[in-house]
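Below: one structure, written as structure tokens.
== chain A ==
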Amino acid sequence: MSEPKRVGLFVTCLVDLFRPSVGFAAVRLLEAAGCEVTVPSVQTCCGQPAYNSGDSADTRDIARGVVRAFRDFDYVVAPSGSCAGMIVKHYPELFRDDPAMAAEAEELAGRTHELVSFLTDVCGVTSVPGKYDGTVTYHDSCSGLRELKVKQQPRALLATVDGLDLRELPGAETCCGFGGTFCVKYADVSVEIVGRKSADIRASGADALLAGDMGCLLNMAGRLKREGSDIEVRHVAEVLAGMLNQPAIGDGQS
Partner candidate 1 sequence: MSGRERILGNLKRSLGRDGLDVNAVAAVERRLASRNANLVPKRAARPHAEQVDLFIEKATALDITVARVGGLADVPGAISDYLAEHNLPSEIKMAPDPALDGVPWADRPMLKITRGRAEISDAVGVTPAFRAIAETGTLVTVSSADRPATLNFVPDDHVVVLNASQVIGTMEDMWAGLRADRGDGDMPRTVNMISGPSRTADIQLTLIKGAHGPRRLHIVLVDDGAA
Partner candidate 2 sequence: MQPTSHAFKQNAKRAMVDTPLQESLRRLETGFTAARQAAADGLPEFEDLRDEARGIKNHVLEHLDLYLERFESRVTEKGGQVHWCETPRDARNAILEICRKVGARTVTKGKSMVAEEIALNPFLEENGIEPVETDLGEYIIQLADEPPSHIIGPAVHKTKDQVSDLFHEHHQKYGKTERIEEPEALVAEAREILRQKYFDADVGITGANFLIAETGSTVIVTNEGNGDLTQMLPRIHIVVASLEKIVPTLEDVSTILRVLARSATGQEMSVYTTFSTGPKRPEDLDGPDEFHVVLLDNGRSEMLGTELQELLRCIRCGACMNHCPVYHAVGGHTYGWVYPGPIGAALDPHLIGLEEARHLPNASTFCGRCEEVCPMRIPLPKIMRHWREQAFEHHVSPSPERFAIRLWAAIAKRPMLYHLGTRIAMAVLGRLGRRRGRFASLPLAGGWTGGRDLPAPEGRTFQAMWAARGGRTGR
């Protein structure tokens, strides 16, 4: 067997803080795919809150930290299209005026991936540990979909999960209204948008909603729970890894 791929897991701040289970699910999936996973402890956040608020100086400082923390890996993988997209698409732009850093950022961008597409496109994974008894629907988070072209990969892997029935979500490519700081800066509008999304999710008839980004998941789960829905909301990695012990997002321990 060849050398294992040395993967640095960029766990993302939302997974780190809100949903560690997703981090462990990611580790399980990566290890099952033959990767050696390291989680550098100097990581925090990719810098999107500052970047999207126009604070580019702070963003650059944060990005420098990420570049430094993930220098020594074959690959950097994040269970988030949004954070991976930030590193892949936006870090190089951030350092347009700093050629040395720009080169480093480019180099990092070239080996950074969103988790599920990394499993399929880089590792060639065609089967996963997960089993699931029920009907799920899948929301395409915007950054993963549009910046990294993550679309078929999660569907392909979900199709291999024993017992799982995937029902397409009407308007799956429509934004859920999270938008990072948008969700609090323009809370009314954000709630209106996620309200439409939750109607589509309910209309899909699925028992569970999956997606690949914690921000969107917190938003959609928050809305579904406020409406009293018992649709379970989980990160796609939890289902693929078969790690379903933790109550679903926004559900209590009952």
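Regarding candidate selection, all candidates are chains of the complex that A comes from, given by their letters.
The rule is short, and it goes like this: a contact is a pair of C-beta atoms (placed from the backbone, for glycine too) under 8 Å apart; a residue touches a chain by one contact, two chains touch by 3 or more; residues count from 1.
Everything numeric here is computed off the predicted structure, so don't read it as measured data.
One candidate from 1 or 2 touches chain A in this complex, that being 2.
Across the interface of their complex, candidate 2 is touched by residues 8, 11, 13, 15-24, 27, 36-45, 47, 49-56, 58-59, 61-62, 65, 72, 142-143, 146-147, 173-175, 177-196, 218-219, 221-223, 225-226, 233, 246-247, 249-253 of chain A.
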